[in-house]
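Note that one protein chain is taken out, while the other chains of the complex remain in position.
Then we have chain A:
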Amino acid sequence: MLINHPILGPRDAAEFTYLGDAALIDRPNWQADDAAEAFHDYLYLRDNPAGLHRELWFHEQGDRSWLVVTRNTLTHEITSVELARDVALARGRGKE
């Protein structure tokens, strides 16, 4: 698989390590009343879809940036690659 890095262009997926579902960006609020339950779901439960999957890849053998890759889990086709930083900021992370 080739991952079209937004800054570096197409890179071999073997340069990356894989973390999992990009929903991991949405870390629950630890001060919420239901924090224990929310962290259980966050840590251990996954949608694991067959089809489009947004997921976190880390360019360990490259520029060490985190990417959000949208990939089809039935075909391995990659349709979009974003910097995880941009995705997280757009989702309001880092403001609370």
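In this section, a residue touches a chain if its C-beta (ideal position, glycine included) is under 8 Å from a C-beta of that chain, and two chains touch if they have at least 3 such contacts; residues count from 1.
The rule is short, and it goes like this: contacts and distances are computed from a predicted model.
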- [ ] Among "Branched-chain amino acid transport system / permease component", "Hydantoinase B/oxoprolinase family protein", "Nucleoside-binding protein" or "Sarcosine oxidase subunit beta", find the name that the UniProt record gives to the complex chain excluded from display.
- [x] "Sarcosine oxidase subunit beta"
TODO: Return the single residue from A:Ile7, A:Ala32 or A:Leu74 that touches the missing chain.
DONE: A:Leu74
Open item on the list: By the contact criterion defined above, which parts of chain A meet the unshown chain? Give residue numbers in ascending order.
Closed with: 1, 12-14, 17-21, 40-41, 43-50, 53, 55, 71, 73-76
